[in-house]
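Below you'll find the structure I mean.
Every protein chain of the complex appears in place save one, which is left out.
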Amino acid sequence: MLAFTLRRLAVSIPVVIASSFIVFVLVATAGGDPLADLRLRPGISEGTIELRRKQLHLDEPVLQRYGNWATAAITGDLGKANGGEEVRPLLVRRLGVTLRLVVFATIIAVILAVFIGSMGAVKQYSKFDYTATFFAFVFFSMPVFWLAAILRDVGIRINTRIDRHIFFVVGEQTPGLGGGFLNVQADRLGHLILPSVTLILISMASWSRFQRGSMLEVLNADYIRTARAKGVSARRVLFRHALRNALIPVVTIVAIDFATILGGAVITETVFGWTGMGRLLVDGLKASDVNVIQAWLLVAAVLVISFNLAADLLYGYLDPRTRTT
Amino acid sequence: MADLAHSPVGAPKPAATDEMVEFGVAATSQWRRVLRRFLRHKLAVCSLVVLVILVLASFLGGSLIAYRYDELTKDFSSAPSLRHWFGTDTIGHDTFAQVLRGARRSLIVALLVAVLSTSVGALIGVLAGYYRGIVDLALMRLTDLFLTIPSFVVLLVVSARYRGESGNWLALSLVIAGFFWMQLARVVRGIFLSLREREFVEAARALGATDRRIILRHLLPNSLGPIIVNATLLVGAAIVTETALSFLGFGIAPPDTSLGRLVAEGAVASRTRWWLFYMPGLYLVLISLCINFVGDGLRDAIDPQQNRVRA
Partner (left out) sequence: MSRSHVAEGLLPAEGDVPGSGDQPVLVVENLSVSFATPDGRVQAVRDVSFSVDGEEVLGIVGESGSGKSVTMMAVMGLLPKTATVTGSVRFRGQEILGLPEKELRRHRGNHVAMVFQDPLTSLNPVFTIGNQIAEAIRVHHDVSRREAMAKAVTLLELVGIANAGQRAHEYPHQFSGGMRQRAMIAMSISNDPDLLIADEPTTALDVTIQAQILEVLERAQAAVHSAIVLITHDLGVVAGMADRVLVMYAGRAVELGAVDDVFLHPRHPYTLGLLESLPRLDDDGQERLTPITGSPPSLLHPPAGCTFHPRCRFVRPMCGEVVPELRFVGGLGQRSACHYAEELQAVDQGRG
């Protein structure tokens, strides 16, 4: 298993490099003019703009710029934002906020999807199955921003109606809240609810369908019949023999969808006014803040690839066939 | 199983259809069978009817209803009524007229994205699956790479360039299409890899058919079902993506509008003038839901064996 892990790790490094290169070139060639924002500001001299141009190496060819940027990035130097502050600490702070949302939502969504999908397969064509299928289609068809905005709207309406603040609809935590660690965590959890529900409903929709399909296929497999012929109880057949096999393809899907969830988080954060990675990106894009955008995309790529790596390892654990090849 | 991506169709089709391709009559009856199976799928048929109505309304809307989208009526901020089905905004615009106009733009972008990305995806899948070897390796690594990039975020970055430019819908469609071809490429490649070893291809090759002819006459018709299904579902995915970009302010720019922009504008006032937010959103979700149901029905009809594992 160790060799397997190392091999997979080795494979992901070139992927990170290639991915960061593609993204860098895209931003450099297709992104907006990084100096536009600066030019529009009043009282900025030609000299300052020129300085920034130098700082961003805009006068050099793209390949060389990538080299410079990548070398600095490896040492942890992600450059300065347009405003002059260091990108790295900014990014780290925002990342914590966003990861809280993404990880929490992903875990809950996977658990619910596996449960609902498996139930749907076991009770195929039951009322439960039809209901789950219908709602899966509805949420699958629903844009994240609309669902987020609806939940926010409904949250506000409920708060107004009962005249109590039970749903937090703005920000990731109440600013300046004291009262010790537990109090802060409870407050964060409160703020987490509606944005998480948004991401959970949307990702759960397709995953539960996938789990259902996978489970149906497994339940028809010969080895399930063998297990039953051995006298194994229905419950044990389901949980021990079927579920583990059915999870194997689902792991891949969740990993592939992680990039999508990250995109969904950007939208959700925007709707709920979080100061996370989403806000950082949207603000950065509006100001054509190249260093922020590049660093953002690098972190996103590393996240996606790490998540895929974790999925690969889980896959190897679940399916012994992949370990030896 | 490791390759089991989000392919809505996945593995190749059952063998029964293979030998029918060369013979027009048999091929026709195959499509007739598909049609019959699709018509049995009530939800999909209903969705198709609703979808056709919604699309027609969006494209003919202007001439069908009483108000133009830029007409300032005397009703300000009125809730939905018989006069204004979707209500009006603060300065008296009829929301239904606005929604139809927004939907038209959203649909045009989505259709364009579907056509473009289907062509690119099919081409890459065909090349990789038919020529295999180094071509396959290179193209599939590229595909995998694109799959690891958080596409929505990169879309945001790239479309930021066209932010605020009026008439940017064409550029926007191209950019979105650039990130929507990967799934189909993998599906088509899979089908080609398995089909090119089949007897009827061997036979055609033995008779001296060119690569071009084998691809166009023998292999592509066999992948048509999955391609159509995929393209249908892509329209749904593209419309959601375009509206999301527009919602964040990186998509369709004023004076042009799309459903996403309408929702974004309506969201600000969702508590006082709910219809400005809910009506465009409902219209959007209805379109996307219908497309997904139709796509699902098509998939079942084209490939009844393959309806197990699906998203």
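In order of appearance the chains are A and B, and numbering begins at 1 in each one.
Criterion: a contact is a pair of C-beta atoms (placed from the backbone, for glycine too) under 8 Å apart; a residue touches a chain by one contact, two chains touch by 3 or more.
Worth saying up front: this structure is predicted, and the values here are computed from it rather than measured.
K.L.:
Counting contacts across the entire complex, name the shown chains the missing chain touches.
P.N.:
Contacts of the unshown chain, counting the full complex: A.
K.L.:
Which candidate, A:52, A:65, A:212 or A:241, sits in contact with the chain we can't see?
P.N.:
Counting the whole complex, the residue in contact with the absent chain is A:241.
K.L.:
Of the listed residues A:58, A:232 or A:310, which contacts the missing chain in the full complex?
P.N.:
A:232
K.L.:
Under the stated touch rule, tell me which residues of chain A contact the chain that is not displayed.
P.N.:
Chain A touches the chain not shown through residues 221-223, 225-234, 241, 244-245, 248, 318-321, 324.
Note that in this section only the chains that are shown with their structure count from here on.
K.L.:
In whole angstrom, how far does the Cα centroid of chain A sit from the Cα centroid of chain B?
P.N.:
23
K.L.:
Can you list the chain B residues touching chain A in their complex?
P.N.:
1-2, 4-6, 144-145, 147-154, 156-158, 160-161, 163, 175, 236, 240, 243-244, 247-250, 260, 263-264, 267, 270-271, 274, 277-278, 281, 284-285, 288-289, 291-293, 296, 308-311
K.L.:
Report the residues of chain A in contact with chain B in the complex, numbered from low to high.
P.N.:
15, 18-19, 22-23, 26-27, 30-32, 137-138, 140-146, 149-150, 153, 156-157, 206, 209-210, 213-214, 216-217, 248-249, 252-253, 256-257, 259-260, 262-264, 266-267, 270-271, 281-282, 285-286, 288, 293, 296-297, 300-301, 304-305, 308, 315, 319, 322
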